[in-house]
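This view holds just a subset of the chains, kept in their places.
The chains carry the letters A, B and C, assigned in the order they are written, with residues numbered from 1 in each.
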Amino acid sequence: AEPYIPLISKGFQHQFWQAVKAGAEKAGADYKVKVTFEGPETEQQVDKQMDMLTAALAKKPAAIGFAALDSKAAIPLLKKAQAEKIPVIAFDSGVDSPIPVTTATTDNVAAAGLAADKMAALIGGEGEVAVVAHDQTSTTGVGRRDGFVNRIKAKYPKIKVVDIQYGGGDHLKSAEIAKTLLLAHPKLKGIFGTNEGSAVGVGKGVKEAGKKVVIIGYDSGKDQKAMIMDGTIAGAITQNPVGIGYKTVEAAVKALKGEKLPKIIDTGFYWYDKTNMTDPKIAAVLYD
Amino acid sequence: MTAAPTATSAAETSAVPLLDLRGIGKSFPGVRALHEVKFSLQPGEVHALMGENGAGKSTLMKIIAGVYRKDEGEIRVSGQPQDIGSPTAAQQLGIGIVHQELNLMNHLSCAHNIFIGREPRKLGGLLLDEERINQGAQKLFDRLRLRLDPRTRVGELSVARQQMVEIAKALSFESRVLIMDEPTAALNNAEIDDLFTIIRQLRDEGVGIVYISHKMDEIQRIADRVTILRDGQYIDTVPAASTPMERIIALMVGRELAQTTPDIPDTSGQPVLLEARNIRRGRMVQDVSLTLRAGEIVGLAGLMGAGRTELARAIFGADARDGGEILVRGVKQNIRSPQDAVRAGIGYLSEDRKHFGLALGMDVQANTGLADMAQFVRGGFWLDEGKLAKTATDMVQRLRIKTPGIQQNVRLLSGGNQQKVVIAKWLVRDCDILFFDEPTRGIDIGAKAEIYRLLQDLAAQGRAIVVISSELPEVLRLSHRVLVMCEGRLTGEIPGALATQENIMRLATLRAA
Amino acid sequence: MDTAAPSKLKRLLGADARQKLLAFASLLALIAIFGALKPDAFLTEENVVGILQATSVNGVLAVACTFVIITAGIDLSVGVLMTFCSVMAGVFMVNWGLPMAVGVPGAIAVGALMGCASGLTITKLRVPPFIATLGLMMLLKGLSLIITGTRPIYFSDIEGFDAIALGTLIPGLPNGVLVFALVAGVSAIVLNKTLLGRYTFALGSNEEAVRLSGVNVDRWKIIVYAYSGAVCGIAGLMMASRLNSAQPALGQGYELDAIAAVVIGGTSLAGGVGTILGTVIGAFIMSVLVNGLRILSVAQEWQMVLTGLIIILAVYTDNLRRKRQH
């Protein structure tokens, strides 16, 4: 039978995770391994992720891909995997432990820093900006928010982050938040949306309010790409979720063959806007 | 709330009334329920409180029992002025009450219902002492000659037995004042006898008993004095033994009541409206067949648990039948739900108005129309409020329902008036075949006469009426024909003219070999 | 025997209406507080329109819930059903290419159908509403993801679809608000002037008594749930139109907001009591609160704390008012 490699992710409903899943499944087809992909419904359900990992281990997998919601909580289970000689490949944000043989990831903090740089450039280095984040506790939400805010603080003293609100990645809530931000801060020059739902929601809210501010998005998706094309969103950061998924499975296969792996497989992040969206290198990491 | 009653010598107690109420007033929105009412109760006395439906009897008792607060007036308990603020306060003053409406926890056993709030415990109060709870209840049941396992869940009992559990509970307090608000409404003669034995016992022990009932014969049998209320006002207090019943009735209703003597029409030539063949449902209805002709009133008599309610419900489609068929005007009907029954022209007025009769929470008008909304709809779905209001107003007048208006929530009506609303509902529906299950339960003597006339009118108009009643005088007075049930079987039929309490009771106790 | 009918006017306003006026007062109080704290942002036309728009989807869901709650039931599926209907609208119009004239009623019909399914589960299988609609919620959540392949369906190519929520028949006022007003208005009429409304109250008041009055209780209950489902379908269309897409993972949690709005509006979870006007006011109290706190840049954590407190408070003062009437 084909070797079985389950991927335990942080979520599965967001487009981002679906893209990771697509990449993993492609690698599964390429390398002839059986891949499954699951994650809890929200990025807070640490215990549900533990249950998923437990069930995955019970299935006697050849290797496991794991994106920890909280790496410390997972250590007992990871030790168990280690004891059973099941290689663990960390993906997305890393697992804070020496057990994973490698980590396929991009640096959320650095990527959001790039968003801050782009924001600064687009608003002329000064003024008020705000963040609409998707989550205030998950590693992705916190990393992207802090990456952006800290870079602004460190490098752009004339830019002030006046408000941070959380829309849960819900388009509608993010749109409502964007509209109130514009009212509460009439001098607002830019908004950073930290994932697809947040960015698209902000775009919609700003459009509905009939205002013009610089919006920086994150991830891709059809709506976001369309908003970038029509200028509602100035541009966005994309990680390479498909690549993350693919590399995770690829690394697992290599680990099974006993090949040596680098400690980090950086799948990179990219800035994209109207000008470079059709660039094949960029187009390859975008998804609908 | 208050200190325990101070000890007084026997001589003093007989002088000081247990209860002394003066100038009691109580208003609800739109209703002045009580005004300047006085009432007193001596130790060792059974004091009956009489009045029409809505006269304010239950309200007065609830004030004594700490359920409602009086607006004005003074309450003295054993000579001490008291402000009875809660049921607990009343209990502490030695006042016990059997409410008119059942107040039981259906999911709990009889024993637990009785001892709720005063459970014996063991292991330093940690665990319930089930044994003592059950024994205590058993003792009370023995005293009431009630054959009932104290561990039975109350919800599984018939209304009558639930009423007995309530009485047992009231007895268990060993109160100095015992209020009984229509305790016998759901009981049959044997049970009433047992209850009266106990009441006399308590009376001889010096307990003061307030007794409310609409059954006039009971008053003569048990009461020492009678206080009469009308429209929330005190009318008079008279000795029971020396006052003729007609006089009490006149005081109650404020007018003379004409006695109607029933004449039994010959309906043998009338068409058969309903034929039920071999109806079966569980143990309670075993192979019962009956025939109803247009224009006749059939009395259905039997002891508690005889299965009369179950029979009516089975015919009405309220409960699933195990077998049997039903023909209406000679046509076989497949009745599987009340809807089918009503469509076939069969109506059933339940004995339990609170649970099965009224949409408590809705107003008089809405309840009146509930069984026949099609009448009050225009264009398929628009409500015809005007017509509904007119019909409801008519009914309120015709049945003399005491309510501040047709928009009054039925929950706020007195028990008897609620019953009238249920009757109104079925009058509006105008079925050819009507089962009335205890139609006069809780209804005052004046209204009773009106309802009897109403039933007779309905029959005269060519309907077939079945009256299920535990009051034999009522059965005798109304019925053109009496059917008797015992333990789920029909044990006999007696022509109305020949029916007596004795021959009905004989059939009602005719058990299967 | 005083059966004198209350005066026409008093009946028109009635105790209920008086209470609603008072609920309206607490809404006004909220508006006054936020207006005083941040008048330049909160009381602008723009923000008022924003609040109206933000209320409309939750308001429509709350109207749907009102019917069910008056029957003493509960509907936990409304949020997810809304999403499911928007997904089905996408399937009809985008995937199958049906015209809007078919797709829009189609989505509403899907809502009614799912409502029927709840109703059938509750009446025929005798599953309590809480569980029946919880099960349906999970089921529909899964189905939405399966049907879409967990990807949004975009309506970009459907000419005029965005007008449902975003067009402005009345200049300056998004159509979504009109749809909300229409749904509320029609539902108020249905609840108070039709047979369906009468049975809705009767079922919540005493279902067994209604059954023993010869009414087909099951049928009417199913109709109530179907009506509620159809209204969820409308909410789904509003949502899809506003977002220009059907987002399959959205919707869970919306039911709690909707139920909260209903209860704040004076409808009793015990059944038998309720008004649409109250629900509308309840929905506005919720959204004014959220909007005001956002305008004041109150941190999200504190928004949660305050919302929790104010929901409790709103229902408490509502009780106080009712008590005073006695």
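Going forward, a residue touches a chain if its C-beta (ideal position, glycine included) is under 8 Å from a C-beta of that chain, and two chains touch if they have at least 3 such contacts.
Here the structure is a predicted model, which means the values were calculated and not measured.
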> In terms of the labels given, what is the subunit stoichiometry of the entire assembly described by this structure file?
Replying inline: A x1, B x1, C x2
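Basically, only the chains that are shown with their structure count from here on.
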> So what's the Cα centroid distance for chain A and chain C, whole Å?
Replying inline: 34
>> By the touch rule stated above, which residues of chain A touch at least two different other chains?
In response: none
> Once bound in the complex, which stretches of chain C touch chain A?
Replying inline: 38, 40-42, 44, 46-47, 50, 53-54, 57, 145, 150-152, 154, 156, 166, 174, 239, 242-245, 247-250, 290-291, 294-297, 300
>> Going by the contact rule set out above, which residues of chain A touch chain C in the complex?
In response: 12-15, 18, 136, 162-163, 165-166, 170-172, 175-177, 179-181, 183-186, 197, 200, 204, 208-209, 221-223, 226, 288
> Inside the complex, what are the residues of chain C that reach chain B?
Replying inline: 1-6, 11, 193-199, 201-202, 204-206, 208-216, 271-273, 325-326
